[in-house]
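As structure tokens, the structure follows; a few thoughts come after it.
Apart from one protein chain that is not included, each protein chain of the complex appears where it belongs.
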Amino acid sequence: MARALVQVQEMAFTPGEELDAFIRAGRADEGAVVSFTGLVRDMALNDGLKALTLEHYPGMTERQLIAIADEALTRFGLHRCLVLHRYGRMSLREPIVFVATSAAHRGSAFEAACFLMDWLKTKAPFWKLEETAEGERWVDARAEDDAAAARWVS
Amino acid sequence: MARALVQVQEMAFTPGEELDAFIRAGRADEGAVVSFTGLVRDMALNDGLKALTLEHYPGMTERQLIAIADEALTRFGLHRCLVLHRYGRMSLREPIVFVATSAAHRGSAFEAACFLMDWLKTKAPFWKLEETAEGERWVDARAEDDAAAARWVS
Amino acid sequence: MKVRYFAWLRQRTGCTGEEVDPPEGVRNVADLMAYLGGRHPRFAEACAASGVVRCAVNQEHVGPEHPLAPTDEVAFFPPVTGG
Partner (left out) sequence: MKVRYFAWLRQRTGCTGEEVDPPEGVRNVADLMAYLGGRHPRFAEACAASGVVRCAVNQEHVGPEHPLAPTDEVAFFPPVTGG
């Protein structure tokens, strides 16, 4: 397995299967594996979200994810990392994104997973279109996401 | 599913199956799931670790884990959390501990998983006995683990 | 020069992309935005609101001062909302 693995796909995936495959590919000196799963969620429960469509910029997405994954490897001394991101139409509760990191100790695995998610949220060219009972709407960027990403810039 | 789930068992488990079951049990307003898997690792690769035996204090372990899991729920505004910890004899690369947290946003899910692991490492009554080619040795506590736990005390 | 639009900027311009041959005065991203605004009034509206239109040249995020060459691929999009 390559040290940094990036995949952008329309097909649905199962987080547990990805996690097990990621763990199986590891070496004997890996003690810590952290995973993050992002799910399609109903922001306010009574909002009536029916589905989400994720548009992306093919080509740029893959380039950005590879650059970010490589930076995470060196910056946090990771053994390996995986970034799996979907695009297209998804239903409520479906996984959108899966990130896994492995390291000798838990500190770097946790930090790297946080770092990768903060960058994915603010730099990767994905746009969310929500379908609700009232129609379609594009999701606005969250100011908190920008603040979260800013803390990694030294 | 109870909001905080704690399990201490001798039996081996599969992290991916635990993650999928945890995700399936969630509500529509959960956007973020973080997991941590701790594996039996060979500290120095040339050390020749053959197996690890984890001794624990039955009764106290469960009490401590429940208290810690409940604290994580309220402190970080989690939706749910799971702590699964093994005891007994395990081989290299087998999972020892699995923690999963879910929340509306990723920040609290990440922080809570870090918090739970820092406490597990420093407060939960588990002791590691390593079997190597040279014989058995008890693992010493790591000063970094105490420092990691200390940062949560306000 | 190849221009691409994403998300609601794509809906406002009514196209996913277009080949444009801007006049000589169009030297950087800000110039191109003004030029394209003349063709797409609703794109001009979006550009007038600060911080709403982002740009990538050859698939790298850039600012409004970034210089342009005729062979560049230029993309306009709102702030990203991935993950």
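Per-chain numbering from 1; labels A, B and C assigned in written order.
In this text, a residue touches a chain if its C-beta (ideal position, glycine included) is under 8 Å from a C-beta of that chain, and two chains touch if they have at least 3 such contacts.
If you're wondering where the values come from, they're calculated on a predicted model, not measured in any experiment.
> Which shown chains does the chain we cannot see touch?
B
> Of B:K50, B:R63 or B:R151, which one is in contact with the hidden chain?
B:R63
> Considering the complete complex, identify which of B:E10, B:E55 or B:E144 is in touch with the unshown chain.
B:E55
> Contacts of chain B with the missing chain: which residues?
Residues 38, 54-57, 59-60, 63-64, 85, 96-97, 117, 120-129, 138-142 of chain B touch the chain absent from view.
Here is the rule we go by: only the chains that are shown with their structure count from here on.
> Go ahead and note the Å separation of the Cα centroids belonging to chain A and chain B.
22
> Between chain A and chain C, what distance separates the C-alpha centroids? Give it in angstrom.
Roughly 26 Å, centre to centre.
> Can you give the whole-Å distance between the Cα centres of chain B and chain C?
48
> Where does chain B touch two or more other chains at once, residue-wise?
none
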